[in-house]
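Every protein chain except one is present and positioned as in the full complex.
Let's look at chain A:
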Amino acid sequence: MLNRIYDWVDERLDITPIWRDIADHEVPEHVNPAHHFSAFIYCFGGLTFFVTVIQILSGMFLTMYYTPDIENAWKSVYYLQNEVAFGEIVRGMHHWGASLVIVMMFLHTLRVFFTGSYKKPRELNWIVGVLIFVVMLGLGFTGYLLPWDMKALFATKVGIEIAASVPFIGEWIKVLLAGDSVILGAQTLTRFFAIHVFFLPAALLALLAAHFIMIRRQGISGPL
């Protein structure tokens, strides 16, 4: 049945070359753990992407209940975690995934570093990778405020004070982040929410696309 639908579409649109081009490549021996077990270090990039997909999916679902408002944020998180079926799991996926994605990204960066894969011709992809790193940290920072509990509040106070210590433009960054020059409150929460669910994910997807297109053009780096 599925085959017939596929053939029907393929006959008209010739889609086979599209996915072949993306998916049909031999895994080189030096990155295949079946040949050399130590090659598992090449999996960290894919694992980072896998956790990112989980973050995006679980985040989209959390947004069905989450309310970015200081009166209701904490209550809505409490409600979705304790009253909604599987709420603990869905929030847990997002909560633990947020840490795991950073760990995976860090291991992936170490692999790239120690295999020297950042060298010519892959310098640009290293730069894009660093930008992805920054965006991920941004997602972690902005997401952390959203549950609006004491830990979230003070972690964000500290983070914003750190940003404020930047020479010359620090004060300006602080107001831009907090939405107010003294209060960390209603306007901070809505800003962080918008940044967390719209701006940074959009930037992340664009950067990931650039990252993967470059990998396709250049192939995986050779054996040591």
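Here is the rule we use: contacts are C-beta pairs under 8 Å (C-beta built on N, C-alpha and C of every residue); 3 or more make two chains touch, one makes a residue touch a chain; residues count from 1.
In the analysis below, contacts and distances are computed from a predicted model.
**Student:** Can you pick, from "Menaquinol:cytochrome c reductase iron-sulfur subunit", "Xanthine dehydrogenase family protein subunit M", "Ferredoxin" or "ABC-2 type transport system permease protein", the UniProt name of the chain not shown?
**Tutor:** Options "Menaquinol:cytochrome c reductase iron-sulfur subunit", "Xanthine dehydrogenase family protein subunit M", "Ferredoxin" or "ABC-2 type transport system permease protein" considered; the missing chain's recorded name is "Menaquinol:cytochrome c reductase iron-sulfur subunit".
**Student:** Which is it among A:Y78, A:W96, A:F114 or A:F154 that touches the chain not included here?
**Tutor:** A:Y78
**Student:** Of the residues listed, A:Y65, A:W126 or A:F212, which one is in contact with the missing chain?
**Tutor:** Reading the full complex, the residue touching the unseen chain is A:Y65.
**Student:** Would you write out the residues of chain A that touch the absent chain, in ascending order?
**Tutor:** Its contact residues with the unshown chain are 54, 57-58, 61, 64-65, 67, 72, 75-76, 78-80, 83-87, 89-90, 93.
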